[in-house]
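The complex appears here minus one protein chain, its other protein chains still in place.
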Amino acid sequence: LARVLALGQESAGIVTSDGESSQAFKVHKGMGLINHVFNADSLKKLYVSNLGIGHTRYSTSGISELQNCQPFVVETLHGKIAVAHNGELTNAVRLRRKLMRHGVGLSTSSDSELITQLLAFTPPLENDDTADWVARIKNLMNETPTSYSLLIMHKDIIYAVRDPYGNRPLCIGRLIPVGDMNGKGKDNSETEGWVVSSESCSFLSIGAEYYREVLPGEIVKISRYDVQTLDVVPRPEGDPSAFCIFEYVYFARPDSIFEGQMVYSVRRRCGQQLAIEAPVEADLVSTVPESATPAALGYAQKCGLPYVEVLCKNRYVGRTFIQPNMRLRQLGVAKKFGVLSDNFKGKRVVIIDDSIVRGNTISPIIKLLRESGAKEVHIRVASPPIRFPCYMGINIPTKEELIANRPEFHDLANYIGADSVVYLSVEGLVSSVQESIKARKENENSLKTQKSRVGKIGHCTACLTGEYPVELEW
Amino acid sequence: LARVLALGQESAGIVTSDGESSQAFKVHKGMGLINHVFNADSLKKLYVSNLGIGHTRYSTSGISELQNCQPFVVETLHGKIAVAHNGELTNAVRLRRKLMRHGVGLSTSSDSELITQLLAFTPPLENDDTADWVARIKNLMNETPTSYSLLIMHKDIIYAVRDPYGNRPLCIGRLIPVGDMNGKGKDNSETEGWVVSSESCSFLSIGAEYYREVLPGEIVKISRYDVQTLDVVPRPEGDPSAFCIFEYVYFARPDSIFEGQMVYSVRRRCGQQLAIEAPVEADLVSTVPESATPAALGYAQKCGLPYVEVLCKNRYVGRTFIQPNMRLRQLGVAKKFGVLSDNFKGKRVVIIDDSIVRGNTISPIIKLLRESGAKEVHIRVASPPIRFPCYMGINIPTKEELIANRPEFHDLANYIGADSVVYLSVEGLVSSVQESIKARKENENSLKTQKSRVGKIGHCTACLTGEYPVELEW
Amino acid sequence: LARVLALGQESAGIVTSDGESSQAFKVHKGMGLINHVFNADSLKKLYVSNLGIGHTRYSTSGISELQNCQPFVVETLHGKIAVAHNGELTNAVRLRRKLMRHGVGLSTSSDSELITQLLAFTPPLENDDTADWVARIKNLMNETPTSYSLLIMHKDIIYAVRDPYGNRPLCIGRLIPVGDMNGKGKDNSETEGWVVSSESCSFLSIGAEYYREVLPGEIVKISRYDVQTLDVVPRPEGDPSAFCIFEYVYFARPDSIFEGQMVYSVRRRCGQQLAIEAPVEADLVSTVPESATPAALGYAQKCGLPYVEVLCKNRYVGRTFIQPNMRLRQLGVAKKFGVLSDNFKGKRVVIIDDSIVRGNTISPIIKLLRESGAKEVHIRVASPPIRFPCYMGINIPTKEELIANRPEFHDLANYIGADSVVYLSVEGLVSSVQESIKARKENENSLKTQKSRVGKIGHCTACLTGEYPVELEW
Partner (left out) sequence: LARVLALGQESAGIVTSDGESSQAFKVHKGMGLINHVFNADSLKKLYVSNLGIGHTRYSTSGISELQNCQPFVVETLHGKIAVAHNGELTNAVRLRRKLMRHGVGLSTSSDSELITQLLAFTPPLENDDTADWVARIKNLMNETPTSYSLLIMHKDIIYAVRDPYGNRPLCIGRLIPVGDMNGKGKDNSETEGWVVSSESCSFLSIGAEYYREVLPGEIVKISRYDVQTLDVVPRPEGDPSAFCIFEYVYFARPDSIFEGQMVYSVRRRCGQQLAIEAPVEADLVSTVPESATPAALGYAQKCGLPYVEVLCKNRYVGRTFIQPNMRLRQLGVAKKFGVLSDNFKGKRVVIIDDSIVRGNTISPIIKLLRESGAKEVHIRVASPPIRFPCYMGINIPTKEELIANRPEFHDLANYIGADSVVYLSVEGLVSSVQESIKARKENENSLKTQKSRVGKIGHCTACLTGEYPVELEW
C-alpha cells in the first residue's frame, strides 16, 4: 500500500487498484478524521490488491467540501488515473483559466483536481495514441514550479513526484519482510512492497522502514518490487531548494526524518542555539507539553539548569462536557493543563515554547504559573516570529492575527505577562537546521551523487522573512 | 426553489444560487434517503436565496457512489453552472469517448457529469466571449436525442429542458401566494415563484399548484416572475413522442398529472379494461395494498363484484428486529401483511396486482390467502408482462430475472399457485393511457396550439415490446 | 420466545433466560423505536435459549426515562424474576406508599417496578423458604384490581396474567411447526413453542398462529410444551368484565382478534351502524386513509353509495426536509396527503373518520377537498366523542384539549368547515362490539365452559362515559 499521508484531518480518502485494468479502481472518501471515514467494512472493499494511494487533508486553498476530497480519480482516454496531492500551486489561478478556456469544466476549487485535469489534457491529445504519462508529468512540472508532492496511480504503477523546489516532503519506505522482524536478514533481497508518505514516522506503525526521500524535482516510478528514478526536473539556474522550514519547527512528528536528520535533533539544536542567543538567570527550565520538550531539554542542557516538569496534560476534560461560562472563560487554558505547583513554588522558571503565533495560549499559562507560586516566568521561543502568509500549503493565520504584526508585539513580555520573552533568530533557526546537513555533505562520500542532483540546498523561510522561493502569480 | 425531484432514493443533493454571482453556489449532497442527507443545519446554509435546484437519485447507469451525486456543479469560463438530470443517454459511450479525446478527464461514470462537461465544452470556445447558454443547450440536444429531463442553473436563471421524445417527465408548478390560501384571489397577477419537478404530486406539499408540463424538446427559461419558452427542438420527421408508459403503471404517485390526466384515473381505467379482457366468476375483488387499489376498484366496478380488503400492511415488523431463520423464510411475505381472514373465508377471490416482475411477491400472498380460507384465488395483473431492459433511466431486473422470460411463465398460474392469472394486453394498456388524451384533443380547442408543437403522440413501451424509440448506440 | 408486545414505541426491552439458573438472565433495553434499540448483535447476545419476555412501551403514568424501561428484573431470595407489564394501576399511589413504609426504595416512577417489588415483598418472607410464585401473584391481584396484563419469568417458566377485569388484552399463540407450513399436519401433536402478545396480529409475522386469549383474572403457566391454567381470580360479585373498547376503535391492528372477533369486522359494523344512525344524501363515501377504511366500506355498503378514494398518502415528504414556514403552516395537513381531485370534483362527499380527538387533523382535509372541487363535505365519525381521561393505560389528551369538552363542539361542523358532522352513539358502538359476542354465546356450545369462568361480559367505556370499572384511588 503506497500512500501519501498529509498532515491534515479535514477529510480522508483511499483509492486502490487491482493493478491490471485501469477501470478497476476502488474509492472511499469522506469528511472528518481518518478513523471516522474508514471502518473495517470500507477497508475490506478497498482490499482488491496491494496497490493504492490515500490522502488525509487539511484544506488550504480549496474550500472544505466533500467534493474536494482526495485522491482525485478521472477517466482519460488511456484509462483511469488517481492523484493525491500535498501542497498548493503558486500559479493556480492562471492554470485554471487556461484549462477552462479549453472547455474543461472544473467541478471543485482544489488544486488537486486542477493537477489531475492538466495531466489528462496535456499535450496535443489527438495524436497521443499511447499515453506517455512521464511526458505528461514533466509537462505538468514545467507548467507549475511549486509546491506539490504527488502520487499518481495508473494501472499497476504509482508515480511519486516532488516539485523541483522540494517544498513539501515525500519519502519512500520499504515493507519489512515478516522474516526480518527479529532483526536478522535485513539484507535479504526480497522486498514485500513499498510505501510512500509525507512523513517517515508513519512507516514504523505499518511495519515498514525508512528507505529514502524523493528528491526535489524527482519522478520516481514505483511498482511492486522496484523503485526507479525516471527523471529529475531541475530548478532554474541558481535557485536553491526550498524545503519548508516550518515542518522542522512545528508540523512534523519528532521521529520523522527529513534531509537525513531526525526532526527531534533539529528541535533540540534550536533549544541549544536559543540558550546561546538568549540565556537567562533562573532556577529551572520547563516546557509547554509536549511539542516544545526537545527544545527545552536542549536549552536546559546548554545552560546547565535543571529540566523540571511544571504542567501536565488534563486528559479528563472533554470539550463538550464542561459548558463554557464566564468563570471558565476567565480561567482559559487552565482547563487543558494540570499544574505541578510543588515543582516550582518560589522558583524562577524558564518556559520554552515552540512558537508563539497569536499569543493567546501562552498568556494564561504564565498567569497560572504565577498564581501557583512561580517567582519569575521567562519565555524563550524556539523559532522566529511568523510574519507572512504561506501560499505553498501551510494554513497560517491572517497577517492581522499574527502577534508579530500587531502593536502588542513591541511590548510582548508585558502583554503576555512574562518577565522576559525572546525568540530564536532566523539565522539561528537556519543554522540549527542546516548544520548537520552541511557536516554530512563534507563527511559522507556516498552522498556525492545525490548532492549533485539536488543542487544548492536552501529552505523556504517565507513565513518568517517574506522571501518566497518563486514569484507569486495571481 | 425550482427543483427536480426524481424517483430514487440512493442519494440527494441541493444547489442554491444567490442569483447574482455565479461563484456563489451553495452545495450540499450525500448518500442515502433525503431525510438523512439534509437536516435543519444543512438547509439553513443553503438558504441564500429562493433560487436552487435539487435532485434525488436511484442510480441506473452510474455506479452508486457519492461522486455521482447530483446536481453537478462545474466552473466554466462564464461562471459556474449546476445541472440536475433525470434519465439515461442512449449514446453515452460515444459521447464520453468524444470528450476524453478532447482532453477532458471524467471523474464519474454518470451521464449527468457528461451532460455538464458537454455544456462546458461546446461550441468552439476560444471565440466564445459571451456565453450563449441556449445555443449550448441546443447543441447538447442535437448531440443526444434521449432520455433526459434537465435543470440547468446559471446565476439567476434556471433552464428546464425535456428531451425531444419527452421520455422522462418534467412539469412546472407555481407557488401559491399566501393570500390565495383561502381559495380566493387565484387570478391575482403576482406570482411568488416557480418550482419544477418530475412529478406534480410534490407541488401540493410545498404550497405550489400545477402550472403545466415542459413539452417534449422544449427549453424553458425560468426566472423569479417569468416562465418563457425559448425554443422547441423537434424530433426527426415522423417520430412520435415517447413518454415512459411505466410511469403510469408503476412509478408515479397516483395524484400526479401527466399529459393532462391523473395517474390514478389511468390505473382505474386499466382495471376496467382488465375486467373486459379477463373477467372471472368470483365472489369478491381485492388488491395487494396499496399500489394496485385504483385498478382493483376499477375492476370491481366494471364486473359488478364487491371490493373487499383481504390484507393489511404490517407496520410493526421492522426488518432488523426479527432474525431471519428457516421458519420465517418459509413464511416469506407473510411478515409484511396481516390477513383479514373473516372477510374472505370460503369465498372466491380475485386479486388485482399492478405488475408481476419476478413472481416472488405474489406467490406467498396466494398461499397465505388459501391457508386462511380462500376457496379460489385468481390473479389479474393491471399491466402487460415486462420482457426487455430499459436503457432510458428505469432500473429493471435483468432479462433472466424477469418472470416473463423464464420457462415458468408458460404455466404461471401453477407456478405461483393461483387458480388463474391473466395480464393486461399491451393494446389495452396503451388505450387506457391514450383514451382521454385523444378525447381531449378533439374536444378542447385550447390545446390546439400545444398539440401542433408536440407532434404525434406516442408512448415508450420498450420494456413491454422491445421497440425502443431511438436506435441504441454502444 | 414468549413475549408481550405493548402498543407503544418509547422504549423497548427483552429479557431472556437460559431456563435453568435464575441468575442467567440476559437483558437488553433502550429508548426509542424497537429497530433502534435492537440490532443483530444485541439479539445474538440474547439468544441463550428459547425463553424470554420483551416489551415495547408508550409511557402513560411513568415519566419517559430509560430507568422505566421494561421488562424489570430484580433479584429476590428465590432467584431473579423478570416482569413485563401493560396497563396502569388504579391504586398505585397507595401501593407505593405501603412499600416505602416497609423500607423499600423505589428507583422509578413506573407501576411495573411497583408490581415487581410487590411480588418480591409479599407475603411474610422470613418463613417463606420455597418461593410460591402463584401465591405471590394471587396476593398481588388481591392488592390491585386493574389494569394489568403481565408476563412474569422465573427460571424456565413464564406466568401470563390478566387482571380480573380483563382491561388490557393478552393472548397466546402457538409456533407453527415447520412441517406444518404447507397447510397439512396442523393436528400433529408436537408444538414448537408458545408466544404471548397483547395483539394476535403479531403472531403471523413470527410464524405462530392464534391459540386463545388469556381470560380476565386468569393465571396461565407457560412452559416449553405446555399451557396450563393455574387459577382464575374472580371479580367482586356482579361486576362485569371491562375490556378497553378503545382497542377496537383505534389502537389495535385490524387483523387482531379480541373476544373471538376480528377488529376489522367490528369497525365495519361501526360503519354500518353509523349509516343507520346518520345517513346523508351524497354521491360518494370515502375515508381518511388508512385506519377508517373498514368503517367507510361498511357505511358505503349500508347506504348503497359508491366507495371512492379521495386522498392518497404522501410518502415522499419527510418531516425534516421541508422547513416549516408561513406558507406551509397555512397549508397544514396538505403535506401528508395527496389529493385525487378527478375522483370527486363537483361531487357531494361523505368522509368517514375513526375518531376526532382534537379536531385539528380533519379541518385542513375538508379545506383541501373543497379547494379541489368537492361540492359538499359531510363528516361521519365511527366512534363517540372522547370526553374523559383514561387511568388504565391509554394516553389520552387532557380534558381541555379534547374537542368534545370545548365550546367549539357545539357548532362543530362550522368549526371544522364541514357541511355536517355526526358521531356514532355510545350505544351504537357497544352494540357493534357486543353483537357477535352475544350471538356466539348462544350458538356455540363449546364456549360454555369458558363463559362460566369469564362471568358477565362488559366493556370499559370510561373515556366516552366517565363510568370507570373500579373506583379510582389517589
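All chains are identified by letter, namely A, B and C, in their written order; residue positions are counted from 1 within each chain.
Simple rule for what comes next: a contact is a pair of C-beta atoms (placed from the backbone, for glycine too) under 8 Å apart; a residue touches a chain by one contact, two chains touch by 3 or more.
Not measured: the values here are computed from a predicted model.
Enquirer: Thinking of the complex as a whole, which visible chains are touched by the chain that is not shown?
Expert: Its contacts among the visible chains are A, C.
Enquirer: Using the definition of touch stated at the top, determine which of A:97, A:253 or A:438 touches the missing chain.
Expert: Final answer for the missing-chain contact: A:253.
Enquirer: Which listed residue, A:201, A:270 or A:416, touches the chain dropped from view?
Expert: A:201
Enquirer: Sort through A:120, A:262 or A:278 and give me the one touching the missing partner chain.
Expert: A:262
Enquirer: Looking beyond the chains shown, say which of A:226, A:281 or A:371 touches the absent one.
Expert: A:371
Enquirer: So which bits of chain A touch the chain we can't see?
Expert: So the residues of chain A touching the unseen chain are 5, 33-35, 38-40, 43, 175-176, 178, 181, 183, 201-202, 204-207, 253-255, 261-262, 264-265, 290, 293-294, 297, 301, 306-309, 312-323, 326-328, 330-331, 334-335, 338-343, 367, 370-371.
Enquirer: Please give every residue of chain C in contact with the chain that is not shown.
Expert: 27, 29, 65-67, 72-77, 81, 96-97, 100-107, 109, 113, 116-117, 119-122, 125-126
In the analysis below, only the chains that are shown with their structure count from here on.
Enquirer: In this assembly, which chains make contact with chain A and also with chain B?
Expert: Correct list: empty, since no chain touches both.
Enquirer: Which two chains does the highest number of contacting C-beta pairs join?
Expert: B-C
Enquirer: Starting from the mean Cα coordinates of chain A and chain B, work out the distance between those two points in Å.
Expert: 50
Enquirer: Approximately how many whole Å separate the CA-defined centres of chain A and chain C?
Expert: Each chain reduced to its C-alpha mean, chain A and chain C end up 64 Å apart.
Enquirer: For chain B, write out the residues touching at least two other chains, lowest number first.
Expert: none
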